[in-house]
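To keep things clear, I will list the structure first and then write my remarks on it.
All protein chains of the complex are present and in place, except for one that has been dropped.
Our next item is chain A:
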Amino acid sequence: MVGVFVGLKWRLVTSRIRATRGGTRAALIVGWCLAVVALGLVVFGLVLLRSRPDAAVVAVSTLFSAQFLSWGLAPLVAFGVDETVDPSRFALLPLRPATLQRGLLATALVGYLPVANLVLLLGAAVALSPRWWMLLLAVPCAVVQLILCVTFSRALSTAMSGLMSGRRGRDLGVMVGFAVFVLYMGLSWTLNRAGSSVGLQGGLTTVGRSLAWGPPGALAALPSRVADGRWAAAGIGLLTVLVALALLWWWWAAALRRSLTTVPSTTEGSAPAHASASGTVAADVTGTMWLMVQRDRVLAWRDPMRRAPWLIVAFLSIVWPLLVIRGAGAVFGVVLAAVLAGTQAGNQYGTEGSALWLHMVAFADRMRARGEALGHAVFALIPGVAIVVVACTVLSVIRSELHLLPAALGVCLGALTGSTAMAGYLSARVPFAARQSRTSMFAGSIPGQKARTAGAGFAIFGAGVAAAVVPGLLTVLALTTNPVWGWVALVVGPAVGVAAILLFTRAQARTYLARTPEILAVVAVGDRS
């Protein structure tokens, strides 16, 4: 039976490759080659550690623990990417839970990621073996580490499968994804700031040593403990691993039995939503615009997939310039967040998915179409302007560059409004489907629409950059001649962008009304993904 499961997973993996064609397949192969090179470099680094046994044990303990944690988080963030993670897909097969569990373990070990992990672990095994005979211990430890990770990951995802197949679980996954992103950026920032400080190194060593007593760390420390004759420590470590493995296996079995015999009820009892008391009516362009802003606000507040990008933009607006721009002018780094904020007004009809029909049967006049376009733009501009103003002010205070503030605000607001204008127009000109079932935070564009998605993305970025050119030139003047040009940039930047929005929304409304059925046909594809 294990062979059948391995065969199934192998077919799933290879069918994804067979489904790709031409350029996509070439890009996939190039991506793999790059990944193999990156993996090779990491393994090479690990092998070099072999000459420093103390550092190797600390580093590999940390690596094993991080790997263990990552395997736990992966299905939470990307549930649905691997079809064999969801046990409900196997519920109708005439299999005993024990057989199914062994089969699922086998499927979890087949694929690119398990193979890449195994290669990494074998590199770690070499690092843990300053004497070659220790490989006899280190290699089995590496294999057990992979089984430990897989068992933990599958136990956790099975226990949460009911939740993850529902709306709330996927919402949770999005927020966990955001938390992981913030954690990564925070860690990267801390390490950057600390540089080679001895204190930090000492702290990391202490953490690494403590981790050596946890199940993954104990596996990393086992060969050195045996080699040094620290039999008690080796015994305790081995016992920790065996107990952890047994407990995880038992947890997985229990969760599997539960998920196969009970019906999830996670979509019941939704968060209470209260009827809107607003009296705004789409009687004119302004009324339609505010009606749209109110609706977008409610949807963004309730939908993590719409909220998460705003959190990322707000976070990047301050952290990214601090991380990347060490010298003067960090405040201009906010321009990236400004363009990203503008992109939030992008693919307006794709975001609605097939629910666009509700608008299509409600109106077909230019007044409402323009009000709708303006509403989406204003909804992106309100938080966008707030983020840009706060980030520019905070950064100019932190870096003592208050004299650059007016020009930076001009550049950033110009980029924000410019990208918002282009994002809105392209929503009608180049619509693309957005995945509506959202089984994964990292699921990419819809097959067959990748070029369209990428094209729209580049064009929006390009428009943001183009809109920032005039205030950018005025900034150069401010820095080289007279600071008053900074204030001119502050007026000209947003003015150009707002004019572009007013102009582009007209074109957007015209295009939308002329192509509505075709737009629906394109964006409705997202329902099935």
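Here, a residue touches a chain if its C-beta (ideal position, glycine included) is under 8 Å from a C-beta of that chain, and two chains touch if they have at least 3 such contacts; residues count from 1.
Convention: contacts and distances are computed from a predicted model.
> For the chain omitted from this view, which of "2-oxoglutarate ferredoxin oxidoreductase subunit alpha", "ABC transporter ATP-binding protein", "RNA polymerase sigma factor" or "VWFA domain-containing protein" is its UniProt protein name?
Missing chain, per its UniProt entry: "ABC transporter ATP-binding protein".
> With the missing chain put back, one of A:D54, A:D228 or A:D365 would touch it. Which one?
Reading the full complex, the residue touching the unseen chain is A:D365.
> Determine which one of A:G353, A:G457 or A:G497 touches the chain that has been left out.
Looking across A:G353, A:G457 or A:G497, the contact with the absent chain belongs to A:G353.
> Out of A:M1, A:V298, A:A328 or A:I382, which residue would touch the omitted chain in the full complex?
The single option touching the absent chain is A:V298.
> Can you tell me which of A:V43, A:A74, A:A282 or A:A509 touches the chain that was removed from the display?
The missing chain is touched by A:A282.
> What chain A residues would touch the chain not displayed?
167, 267-276, 278-283, 288, 291, 295, 298-299, 302-303, 352-355, 357-365, 368, 436, 516-518, 520-521, 524, 527
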